[in-house]
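Can you keep this structure in mind? I'll have questions shortly.
Omission of a single protein chain aside, the complex is shown with its protein chains in their original locations.
Letters A, B and C name the chains as they come in the text, with residue numbers starting at 1 for each one.
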Amino acid sequence: MAGPVLEAKSLTKHFPVKRGILSRQTAVVRAVDDISFSIDPGKTLGVVGESGCGKTTTAKMVLLLEQPTSGIMRFEGQDLQTLDGGTLRAYRRSVQAVFQDPYASLNPRMRVGSIIVEPLVTNESLASAEVRKRLLRLLDLVGLPERSADLFPHEFSGGQRQRIAIARALSLSPKVIVLDEPVSALDVSIRAQILNLLRDLQAQLGVSYLFIAHDLAAVAHMSHTIAVMYLGKIVELGDAETVSKAPKHPYTQALFSAALPSHPDERRDEIILAGEVPSPLAPPSGCRFHPRCPFALPRCSSEEPTLLHESGRLVACHLYPK
Amino acid sequence: MNGTTANSRFASTVLALPSRLAFLRAEGFPLIPSLILLTIMLVAIFAPVLAPHNPEVGVLGDRFRPPAWQTNGTADHFLGTDHLGRDVLSRLIFGARISVVVGLMVIIVAGAIGTALGIISGYLGRWVDQAIMRITDAWLAMPALMLAIFLAAIVGPGVSNIIIILAAVWWTRYARVIRGEVLSVRERDFVRLAVVAGCSKWTIMRKHILPNVINSAIVLATLQLGQVIIAEAGLSFLGVGVPPPLPAWGLMLADGKKGLMAGYWWLTVLPGSCIMLMVLSANLLGDWLRVKFDPQLRQL
Amino acid sequence: MKKFILKRLGLAAISLFLLSLTIFLLIRISGDPAVLLAEPGASAADLEAIRNQFGLNRPLWIQYVSFISHLFRADFGQSFYYRTDVFELYLSRLPASLMLAAAAMVFSLIIGIPTGIVAAVRVNKWQDSIGKIFALLGLSMPSFWVGLVMILFFSVYLGWLPSSGSGTVLHLVMPAIALGWVFAAAHMRLTRSSMLEVLGSEYVKLARLKGLPEALVISKHAFKNALIPVLTLAGVNLVIMVNTAVIVETVFAWPGVGRLLFEGIAFRDFPIVQASILLGGTMIVVVNLVVDILYAVIDPRIRYEG
Partner (left out) sequence: MTGPLLDIRRLSTHYVSARGTRVTRAVDDITLSLDQGQTLGIVGESGSGKTTLALTLLRMLPPAARIVSGEMLFEGADLLKKSEGEMRRIRGKRIAMILQDPMMSLNPLFTVGDQVAEPIRVHEGAPRRSAWRRATELLKAVRIAAPERRVREYPHQLSGGMRQRIVGAIAISCEPKILIADEPTTSLDLTIQAQYLKLLRDLQRAHNLALIFITHNLGIVAKMCDRVAVMYAGRLVEAGPVKQIYNAPAHPYTQALLESIPRLGDSRKRLTAIDGQPPDPSAPPPGCAFHPRCPKVMDRCRVEAPPEFRVADGQTSRCWLSAPASDRTEVRA
């Protein structure tokens, strides 16, 4: 059996905070703190969490837009740190992205055709006829008409733009696509179109997704595995069905109870968390969730829990094992 | 067969023409100011043909002659003569050349330098940005006009000097504004995606940043055109700009002072009106472009 | 707040350093500095003496250190023409310029702010159109030309106001209007645009949703917020006025620092030119600093950012 296509071990990102005239480093934002995960070929890892939990920073590290402070990333078993320039470029080609805002992710001054083939033209020297052929195939793949290629982005609606962004991400036939909130800026009636398209493309092309969203139902719907993050830490990681049907970590439970129902008769235990997410500048000691946790134990404020196996998933909580 | 294709191509070109020129009928297009600017340009180009007299040579016997419609005015000097008997109309016509050349050259040179520095500073960030912006700040801390006076005082007057001086002073505004624009464009996702696609910094600046800030540069240039013309007139008026006997409008105003207390209004009113007309037209056009291109630039 | 002021002081110091360096280098790269530093018509021997005096043969950085140390002692040299200390000369001319600038500023604010507010509140109505025309005309007429036309009209034809000089309030009227005219237009435009921005803000919407009378919405919620950028600009403009008053002061023979600079140019009196630029630039940096700090006092958000 083939191993994971992408693997992260103890990935950490600290941002220095500079203040004062001499720009002395006075603090660090612990955006992502020692997280590990892996994505299998053709599968989807969903990452959920609220703002400031580090999910976007994680995406940026995977996309090499941010240099990790420490930790290891392996691509198809090879350590990225030890890769030379050529293989690194191969990694770049294999990992593409679709972002949240379809209005910001397409250059308004370029024609749609050039936008879609830009990664292709940048990385491979192809004859223009071949580029055109691939362009048409990509447009067909995402369900856009041929003539779209000669238009500018402003002539498209949000949903169509997201299709363009997906076509662009697919142009290099990548192994992994990072999807950072790909539907949350879209109209409700369009979201299902895009989610279905993404699922169809995965089935057809065998591409892996790193799916980042705050919409739990969408993540549960799209993912094979779910990682729940809180203040830079993964608090629960496991099979999508297992985690979403019976969450174990108190934060995951609160998050799922806060998710909006799809039917008025759907009643969940209402767990209303007190307070707001603390600043990652000064995360709480011990378990970072303990000041808001309804089940906090004395040791939670001093001892940091590690991810341990519990009922078929990994949970970082002192409540387990029972 | 060929004929019909050619015909249809011709037809489609002709049919496309109205849509190409549709902006002329767009809401609020400043048609009259644009025509005025166009006329001034044409006058500047065809000055030797249009001017009835040599602008730099006067007849002393014809000093301070009023415009044709006043008593003592002659049809030969339709807009009168100055203190050296030079024809005011001819000087105004040739003066347009200086304003147009200085104005355009300054905004082009300053715009190119400032836009380039603004893009580099804004996109590369870090110490490059710090260095460029500190220099820009210090440069901005010196009032434009005074710096120009200082430079003019040490290098001496002359048309090319005045262009260099004003460009040296004016690039800072482009650098500031364009850098600000770049900072916001840089944070847009398409720039991040270009990095993910493997584009080089140079490609990103050229293909992704520049086309998205060029409109601001054009708007700024149009709005600065008027200010540059006023600055050039002011420097010439002070005697540190265009050297006499060249017929610059600012210089004409300085000469006009000699007849001011005697009430020779045409020497003061006419060159100033030319400056105002040109600057006003440029401002109106610039305002329209600003609103059309980007409502966020309202505070330029 | 302390941190904030310290940071701004540091930035101001950098600006001043670059300003002095620029002036210093410009003098040295634009030709033979000795010719500039010597009186017009100096002999070869005089030039040699100047070179020795300023150490023009020594390395650049030593020259710069000596240049700076002179500046720190407020030693800008002797005027060739007036035969007095340039710094004292400058100080003696400054009050006249400040008075002119203050009068022009008051004029520009009295005209600019109310018209800007009216134009914003009545946006796209006839009041706004008139305001726009006024502002565009203001920005399109060179101040010295406005001065000349006023002299022609009010002094020569009507004989109401003195055409030049200083001494009475009447002497101040025309220079102040000529100088303030363009700033009135600038202040009007900025008041209008910043007022429009504030009027479209969520908190003004909420103020209206609270059921406040429109007059209170405008005078309390919109006005104070909209005024911040206008006052910032006015502060910066005050210094620019002192400095760009060169031409207006020349037109009206107003005895300020602008006219001093003009005399310096006319008489090839280089120490005066150099001192005017350096002191003018310093004033801009200092006033920018003061404006930044005042800005922080008005707007509580900046105070705590540090």
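Criterion: contacts are C-beta pairs under 8 Å (C-beta built on N, C-alpha and C of every residue); 3 or more make two chains touch, one makes a residue touch a chain.
It should be emphasised that the depicted structure is a prediction, and the values quoted were computed from it without experimental measurement.
In the whole complex the chain that is left out makes contact with A, C.
Of the listed positions A:S10, A:Q81 or A:S157, the one in contact with the omitted chain in the full complex is A:S157.
Across A:M73, A:V207 or A:A240, the single residue that touches the chain missing here is A:A240. Among C:L47, C:L212 or C:A266, only C:L212 touches the chain left out of the display.
Taking the complete complex into account, residues 124, 201-203, 205-213, 216, 221, 224-225, 298-301, 304 of chain C touch the chain not shown. By the touch criterion stated above, the residues of chain A touching the omitted chain are 50-51, 157, 159-160, 187-193, 195-196, 199, 214-218, 220-222, 240-241, 244-245, 254-266, 270, 272-273, 275-277.
One rule holds for everything that comes next: only the chains that are shown with their structure count from here on.
Chain centres here are Cα means. That of chain A falls 50 Å from that of chain B. Centre to centre, using the average C-alpha position, chain B and chain C are separated by 23 Å. The set of chain B residues touching two or more other chains is empty. Those residues of chain A that touch chain B in the shared complex are 63-65, 89, 92-93, 95-97, 99-101, 104-110, 115, 118-119, 122-123, 165, 168, 172. The residues of chain B lying in touch with chain A in their complex are 188-190, 192-199, 203, 207-208, 211-212. On the side of chain C, the complex with chain B involves touching residues 11, 14-19, 22-23, 26-27, 30-31, 36, 136-137, 139-142, 144-145, 148-149, 151-152, 155-157, 163, 190, 193-194, 196-197, 229, 239-240, 243-244, 246-247, 250-251, 261-262, 264-266, 270, 273-274, 276-277, 280-281, 284-285, 288.
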